[in-house]
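There's a structure below that I have some questions on.
Apart from one protein chain that is not included, each protein chain of the complex appears where it belongs.
Order as written gives the chain letters A and B; numbering starts at 1 within each chain.
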Amino acid sequence: MSELLYADKPELICPAGTPASLKVAVDAGADAIYCGFVGPTNARNFPGLNFSLEEMAKSVGYAHDKGAKLLCAINSFPSAGRTDIWKEAIDNAVSIGVDAIIIADIGMADYMSQKHSNSRIHLSVQAGASSPEAINFYTDRFDIKRVVLPRILTVAEIKKVHDEISCEIEAFIFGNIGMMAEGRCSLTNYVTGQSTNMDGVCSPANFVHYEEDEDQNLTTRLGEFAIDCIGCGQNAGYPTICKGRYNVSHRKEYYAFEEPISLNLTHLLPDLIKAGVTALKIEGRQRSKSYIRSVVSSFRNAVDGYARGETPDISDLLALTEGHKQTEGAFKSKAWR
Amino acid sequence: MKAENISDLDNSPGQNRLNKANKEGILRFLPPLPLFTLQPLLTHIVKSIAKKHPKLFLRLGNSANKTFLINPTNLPFFLILKPDPNNPTLKAHNRRDIIKHDVYIASSFATLLKMIDSKTDSDALFFNREIVVSGDSEAMVALRNALDDMDDSLASDVAASFGPLAPPIRKIFDLVNKA
Partner (left out) sequence: MSVKLNIGPNLFNWSPEIWRDFYFKIADEAPIDNVFLGEVICSKRAPLFYPVLAQVVERLEKANKKVIFSTLAEVTSNIDRRLMNKQTADKNILVEANDISALQHLKDTPHRIGSYINVYNEDSLEFFAKNGATSIALNPEMPKSAIKQLNISAKSLGVELEVQIFGRIGLALSARCYHARAYERTKDSCKFICDVDPDGMDLTTMEGQEFLSINGIQTMSYTYLNLVNEIDELLEFGIGNLRISPHSKGTLKAAKTFRLLIDGEIDASEAGARLEEEKINAPFSNGFYHGLAGNEWRV
């Protein structure tokens, strides 16, 4: 058991895909909520998900009334000829008083720093800034106040980064871990013609098919490609390309990229905080209210527990994770790579 | 499995498996009802939900024009949901009926109640294969997200819509959740 030696408790940054989830997250003890507008301007562009401008404005009020912050994710990359939609989203977010805008595209960072120089920019994980040099480029040019680190660094590497940068660090501690370098993945576009980077979609639902045969074997498919074939009694999953099982000449039916497991860094929280992480991020804007409630309350207890010098237990979180397995990912050691 | 024909589904592997599961006997809480007496109940539910949550349809977007077949595998009927904002309907059908649909959702009745009560993570039910789905995934995801965006649970709203009958209906949901 380690003693925490920090003066301030880290912020708990929680996802919300709908206004109802936002309220649940705030009530469960989130320090900040991150969410996005309906449409292609953020990286969780799923059918029926996200906030209208009116809903976002009301949510800012709800969060602020309860002492929480709202961070607006405008973190996809507009392609030429479409920047107006993203700029309007930025202008709207500023006008309704969000506490920060999470940006990935350099053109949009430039727009924000020129047009809304008093507004706070957080650098999205979608910008893929994983070294002090890259992060300092953004702080130098756009005065970013916080970087969301890619989920690929060990705790020791995070400490090194912290020592060489001037902005705050936000790190993922729970949820679905993206395998591929964020913001630079065209796998979905290769299969479907819709782009993760440009349209904010990953394995979009309108290309997803579930096919169960008479022996209860389930094939999950994206477009024409079979992503996984699951036997009777095995757990199902959403056909995310990098979580599928594939063959190479010398190995069959294996998770070529990653298993569908969840990141869970509860036990590394004190180390992360010592390394300089001041904001702890939970992934899951596409998850249900009940998931959000459970995860946020558990981490609220964990963060508060560590602050009191205790070692909290959150074994109940395991059941909520996709695939029911969890990992400490890259954060623990380089053997992940 | 993309079945157009509900009678195909009676013998489908999903149906058979789910029939065997959960002999909870939720039916003992429901008086045996002929289908036509069920219909006013269902109409009442869908209309009052639509009235209380108009934004549900906005969230559904184009998927509001789709047809959802909900199969409570241990009950003697299935449901057809058409969340058309101008005339939303929820109808019970005899299992011999053949209804074209865009989305197919099947689970035990108890699991369906759990799902709409939002106390259980519906994704977990899907991962565990307690819910079987097929068809238009976009409509499925849109419906799931629209239903999740309710401040109370859909179940509480359903119960509340019965006015003085609300407490016993709420009790049924609570019993299911404890199971």
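In the analysis below, a contact is a pair of C-beta atoms (placed from the backbone, for glycine too) under 8 Å apart; a residue touches a chain by one contact, two chains touch by 3 or more.
Given the structure is predicted, the values throughout are model-derived calculations rather than measurements.
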item	value
Partner chains on view for the chain not depicted	A
Touching residue (missing chain; options A:27, A:91 or A:157)	A:157
Touch with the omitted chain, as defined above, among A:16, A:33 or A:108	A:108
Contact partner of the left-out chain, one of A:92, A:136 or A:327	A:136
For chain A, residues in touch with the removed chain	77-83, 104-108, 110-111, 127-131, 133-134, 136-138, 140, 150, 152-153, 157, 179-181, 183-187, 189-193, 195, 197-198, 219, 223-229, 242, 244-254, 256-258, 330, 334-337
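In the analysis below, only the chains that are shown with their structure count from here on.
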item	value
Residues of chain B touching chain A in the complex	1-2, 12-14, 17, 58-61, 63, 118-124, 126-129, 132-134, 136-146, 148-151
Touch list for chain A against partner chain B, complex	17-21, 23, 46-49, 52, 204-216, 218, 233, 235-237, 286-291, 294, 319-320, 322-324
